[in-house]
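These notes concern the structure reproduced below.
And then chain A:
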Amino acid sequence: AGCGGGDKPIGNAASSTPPASTSTGGAGSGAYKKGGTVTIANVGGQTWPCQFNPFNPSVNQASNGFVYEPLTFVNVLKNGATTPMLATAFTWSANKDSITFTIRDGVKWSDGQPFSADDVVYTFNLMKQQPALDLYSLWTGAGLTSVAASGNKVTLKFKAPAEPYFFNFANQVMIVPKHIWSTGEAASKPATWANAKPIGTGPFTIGSCSANNIEYLANGNYWQPGKPYLAKVEYPAYLDNNPANLDLASGKAQWGGQYIPNIDKFYKAKSPENNYWFPPTANVAIVPNLDPSHKASSKLAVRQAIAYALDREQISKIGESGYQPAANQTGVVTPTFDKYFDKDALTAAGYDKPNQDKAKQLLQSAGYSSSNPLKLSVITVTGYTDWDASLAVVKQQLAAVGIELTVQDLQQQSFNQKLYTGDFDLAYYSQPGGPTPYYELRQLLYSKNSAPIGKQASSNYERYLNPEVDKLFDQYASADPDTQVKLIKQISGYMIKDVPLIPTTESVDWYQYNTKDIDGWPTQDNPYAQPAPYNIPDVGQVLANLYSKSAQK
Partner candidate 1 sequence: MPKPILEVRDLTVEYDTGDRPVVAVDAVDLDVHAGEFVGVVGESGCGKSTLLFAIAQLLSSPAAITGGSVRFQGQNLVAMSETKLAALRWRDFSVVMQSAMNALNPVKSIGGQFKDAIMAHDEPVTDDRPAEVLRLVGIDPIHLKSYPHQLSGGMRQRAMIAMALLFTPDLIIMDEPTSALDVVAQRSLMVQIKDLQQKLGFAVVFVTHDMSLVSHFSDRLVVMYAGQVVELGATRAVFDNPAHPYSKGLLDAFPSIRGPKVPLTGIPGSPPNLAHPPSGCRFHPRCPVAFEDCPKIEPELYQVGSVQARCLLHAPGQTHAADPIREATS
Partner candidate 2 sequence: MTSVNVDQLSSTDSDSAPLLETKKLTRHFRVGRGLSRKMLHAVDDVDLTIGRQEIVALAGESGSGKSTIARLLAGVYKPTDGEIYYQGQALSSMRSRRDQLAYRSDVPMVFQDPFSSLNPAFRVSHGILRSLKLHRTDLTRSQRYDEAERVVEAVGLAPAGEIMHRYPYELSGGQRQRIGFAQALAHKPKLILADEPVSMLDVSIRIGLLNLMAELRRSEGVSFLYITHDIASARYVADRLVIMYAGHIVESGPTESVLANPKHPYTDLLLGAVPDPRAPLTAAVEGDTGEPPKVIDPTPGCRFRWRCPLVVDECHHITPTRRRLGDNHDAACHVAQPDPGEENLAAR
Partner candidate 3 sequence: MSAVVAGASAPVSSAARRPRGGLLRAILGNRKAVAGASLLLLFILLAAFPHLFVPWLHGDPRAIGDVPLEGPSGKHWLGTTGLGQDVYAELIYSTRESLLIAVGAGAGATILSVLIGVSAAYLGGLADDGLSMLTDIFLVLPTFPLIIVLATYAGKGNLTVIIIVLILTGWSYGARQMRAQAMSLRNRDFLESARVRGERRSYIIVVEVLPTMLSLIVANFLGAALYSVLTAAGLQFLGLGDPNSLSWGTMLYWAQNQGALVNGLPAWALSPGLAVALLGVSFALLNYAFDEISNPALRPVRRRRAKANS
């Protein structure tokens, strides 16, 4: 564990010190001299539009965390440990339907104006007035009823216990300055406003922006003393992986969020200062269609057979070159969420290692044989080549037990269409997770997230409908941390029993970093934030802590 950030579960009073800066520990705030530049190589697949509206998810990757900051930072890699940002502390009401933030004093917007609780209230109310801005459906889905300030306290009131939404409203909502957003185009059309010169509280401001490159400059007014250490951040617009990978390998760019094939040879071997770390955060799974209209995939025995037939280690090793670790049938991502992982249940069910005989046996029981082979097709997205590779392995493994798998590569749009409306046998798919397994599992398994075949489901695409599981999710919102762990384990049990999903590998944050000149990176030993440059708002944490070695001389 690092310093400062704390390993406390969500909900406890947060410490008031800002997150630590180095992996070596020891060095406190202001320990580093300023200067230096980091170049990010992360494929956005488009040129920069030079718009920095934090409410526009198509462009906010370049501003959130860099320029805008949330109230509290929630660290996914540390079981949701919180770090106070614009709020120094928060307190839940007893039944967790109301939360009060204490707003930090002495923070200034990058244009010099003081930051206050008014800005926070304005931000949340703006989202209420303009539903287009309410990206996390706080006012509609989460049941937010009011946001009010009194002094430096801001209270959010909800209709029902709302702890699961803390990650969204505290960590993902970026606070914008009222004095800018309440006038002109920003006020009249906040959703479409370009916001070319964003004013924020974050560690950096926009220096210059072109279609090719964004150059960030250190924010002189930043509230964390001494930070940021770096003077500049360069963020070129990479359209495709290959050039980005080349630039990372050559050291031209120091911070990557890339899938690099053969990374040890291509990247790591190029320089001892080239490092990578791929922390897993969610599952990649085969999503079977559970609707009875899909005869084979809705059969439990078939799903079980697949789950037994898969050699996940091999999928990980060959399909993902070992970068994505093998997943397990509980749906809990390890080692990130080890706390919630029920290894015994897994072993008891025999899912801890592949079992082809069992698979064959199950298939037979379901009425399939070599004369009546099981034919299935799986849809996947074109361009996700590692998935294609994994599926090639899956295909070979399933063939060994007598299942003929056809892989259908679909263009993203077609894939979504089929996935959302349930027009598939099997789909290969992954969703972003959250600070605990609850977030991912709830999206995947909660029946409210489903929809009848033909209608768009919001995230429960396999159409898993189990009132008992729903009940477990409902209990989670107001449960205490220990109960929460128990609840997750119970849900894992249903994963094993019903096999509503068949996790294969764990999706990871792609992250490469070069320590030749820049240091202060998050590492496995000091996972103070999700480390990939596309993780927002985590990117802000990292940026505030990076420093240039050469500038220290």
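Operating definition for what follows: contacts are C-beta pairs under 8 Å (C-beta built on N, C-alpha and C of every residue); 3 or more make two chains touch, one makes a residue touch a chain; residues count from 1.
How were these candidates chosen? In short, all candidates are chains of the complex that A comes from, given by their letters.
Since this is a predicted model, take the numbers as computed values, not measurements.
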{"item": "Given options 1, 2 or 3, the chain of this complex that touches chain A", "value": "3"}
{"item": "Interfacial residue positions of chain A with respect to candidate 3 in the complex", "value": "241-242, 245-246, 249, 260-262, 265-266, 318-319, 321, 382-383, 385, 388-389, 392-393, 396, 407-411, 413-414"}
